[in-house]
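Sharing a structure, written as structure tokens. Questions coming.
Other chains of the complex are left out, but the ones given are in their true place.
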Amino acid sequence: MIKLTRKLEFSAAHFYHNPKFSAEENRRIFGKCNNPHGHGHNYVLEVTVAGEPDPETGMILDLNELKEILEREVMVRFDHRHLNRDVPELADKIPTCEEIAAVLWRILESRIDPKIRDGRLDHIRLYESPDLFVDCARNGR
Amino acid sequence: MIKLTRKLEFSAAHFYHNPKFSAEENRRIFGKCNNPHGHGHNYVLEVTVAGEPDPETGMILDLNELKEILEREVMVRFDHRHLNRDVPELADKIPTCEEIAAVLWRILESRIDPKIRDGRLDHIRLYESPDLFVDCARNGR
């Protein structure tokens, strides 16, 4: 089995605030991320599929089909968006890198798996910055 | 003469909207950047000073002094901020990479020049993303 990874980038704003916490707790726990006007990042997403290359095309999946899924499900919904305000799946969560990656995993798994003959989405990696990233994989590998 | 460059990173949100334009013009001219909730970037700033190394220390300027200036003037004011709402110098501008760099240049020039014996701030480079960056220099070089 072989794995293929495509990388893409999107820019988004977010901030951290839990209404269950007091103002003071929010500041202590979330620090600068609690600024209510928000701040932002160039997120980098790596999407990895696993499968067997089709001997007629040499490809695990058609990269154009993957590109269309990523455009429709990631770029349109997350790029140049405010994650707290524009992404319904994150509306009631703290949009940490962990939570964004979990949402992206659920969206992509259902869209990509049907497109791969003898394969499936294997894992995703989401960079919030060059120094901080999160991995989500099937069965927690 | 020798030039020394220190690189740092800050995360900020912004959006583009000119109240003189109609809603339709704002969308046409600024595209996805017009989303009023904002989006964001990991900005990377390179600050370059030019001068002669002090023969006793081998240094153009004390890197700890430079670090303090960059912490106080860049990190405190721009990092984890919303550029339209939290940075007064940008309140009445479109916070493009060009305008942010011009504001940073004016702030840093007045702070750094007095700290360099036989030298001065030479230029700055501001990356909005790995694929887009702006340079500001003394006398437009």
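Each chain gets a letter, A and B, in the order it is written, and its residues are counted from 1.
Methods note: a residue touches a chain if its C-beta (ideal position, glycine included) is under 8 Å from a C-beta of that chain, and two chains touch if they have at least 3 such contacts.
This structure is a prediction, so every number in the text was calculated from the model and none was measured.
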Given 2 visible subunits, total identical subunits the whole complex contains: 6
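Keep this in mind: only the chains that are shown with their structure count from here on.
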Between subunit A and subunit B, centroid-to-centroid distance (C-alpha), Å: 28
Of all residues in subunit A, those that touch subunit B in their complex: 9, 11-14, 32-33, 35, 37-42, 79-82, 85-86, 129-130
